[in-house]
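Here it is, the structure, as structure tokens.
Removed: one protein chain of the complex. Kept in place: all other protein chains.
After this line comes chain A, so read on.
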Amino acid sequence: MVSRRSILKSLGAAALATPALSMPSILRASESAGRVVIVGGGFGGATAARYLKRRNPAIDVTLVEPVDRFYTCPFSNLYLGGLREFESIGHGYDDLTGSLGVTHVRARAQDVDGVAHTVTLESGDVLSYDKLVLAPGVDVNFGALEGYDEAAAELAPHAWKAGPQTRLLKAQLEALEDGGVFVLSAPADPFRCPPGPYERVSMIAHYLKTHKPRSKILVLDAKDAFSKQGLFQAGWTALYGDLIEWVGLSGGGRVVRVDPRTLEVETEFGDVHKAGVLNVVPPQRAGVIAERARVTNEAGWVPVKPRTFESRTVADIHVVGDATIAAPMPKSGFCANAQGKVVAAAIAAELAGESAPNPSWANTCYSLIGPDYGISVAGVYAVANDEIVAIEGSGGVSPAEASPDFRRREAQFGAAWYAAIAEDIWGTRA
């Protein structure tokens, strides 16, 4: 894929691009086609790692990720609904570190110095880079919702980063008495996975209908409209009757206070609801390393240059995935993957002294309302006038009127999507 000539060319470019032309950095550059450090091994970061190596195996790629196995938020709702085993949403890094030659550093990144081009790890070790990719995902914005801090999350899980939180929520659902109420507090935009809270409610409705048919679900929402709303609500009625009640912002749905000990929530209108299981999908912001790298704005998200997803404020730091401000692209795993590929192409080109290719992204988000009832939203995106735009006439949601066979196919395609993207990113072969 890469000619000898382009590698040779990139050697010179990397040496020139090296921030401080000290002897060690020149020596380092002469050994490789450039040194890229990637922080975060999720949908965006692991994709960037793979596609950088695919584009130019001579690029030195180091993936900084504390875990050996990454559990995905996508499809974690199916685990909650009883349709999947937890391990089926976990993915390792052996395929990336094997023949592709990505170096996996099992550590948490503690700090970034964008001027010195270094990443400091929790251990105190320092990695230097020519290009840095930050793929930190989201962190919970503890403190943005009264009563909801890290200790509260152990009683009223968010389960918005897959892992122990997801298992905790599942255990609580299993312990819920028949007739108990599951309450989900949904945040205002923007947040990771716009259809996620509503797929979660659907999957938990499936679980409750199957195992605890007297139970109810209450969704308290800080907004008046949500992703695929018409499709979700029609599906809820069709599959679950009146099991799910949704209250939007103007109906008093915004939760303003959480009491994790009593599992009570208070809404903007002063109503107090007591839950049997309380799931707070909390306000979010970019993962904390983005703030330490000084690439976030005052709202906690990362502004990027549309063509390359390079930070608007710090050179040679590219950011992908949920941490970025990439609207109209949603904060989805699909988009993080698409952004990871575009960033890999841009970095490989820049390290070779060439200009980045024209970006193009797409999104397809499948949501499962019942085991055989899938819906989707899609979009295609490009850059126009230095802004990310949705291509006019493209995208949109599944038709409001569709046959059971159509919904069944979208459910099957959703599962096939997950298998395909997991192989594309982590090399997982289910």
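Here is the rule we use: contacts are C-beta pairs under 8 Å (C-beta built on N, C-alpha and C of every residue); 3 or more make two chains touch, one makes a residue touch a chain; residues count from 1.
The criterion applied here is as follows: contacts and distances are computed from a predicted model.
Undergrad: Given the options "Alpha-D-ribose 1-methylphosphonate 5-phosphate C-P lyase", "Spore coat associated protein CotJA", "Peptide ABC transporter" or "Cytochrome c domain-containing protein", which would UniProt use as the protein name of the unshown chain?
TA: "Cytochrome c domain-containing protein"
Undergrad: Which residue among A:Ile204, A:Leu231 or A:Ile421 touches the omitted chain?
TA: A:Ile421
Undergrad: Looking at A:Glu291, A:Asp322, A:Glu350 or A:Glu410, which residue reaches the missing chain?
TA: Within the whole complex, the residue contacting the unshown chain is A:Glu410.
Undergrad: For the chain left off this view, which of A:Tyr51, A:Phe75, A:Trp236 or A:Tyr373 is in contact with it?
TA: Here the residue in touch with the unshown chain is A:Tyr51.
Undergrad: Could you please point out the chain A residues that touch the chain left off the display?
TA: Those residues of chain A that touch the unshown chain are 51, 334, 337-338, 341-342, 345, 349, 357-362, 364, 376, 378-381, 391, 393-396, 398, 403, 406, 409-410, 412-413, 415-417, 419-421, 423-424, 429-430.
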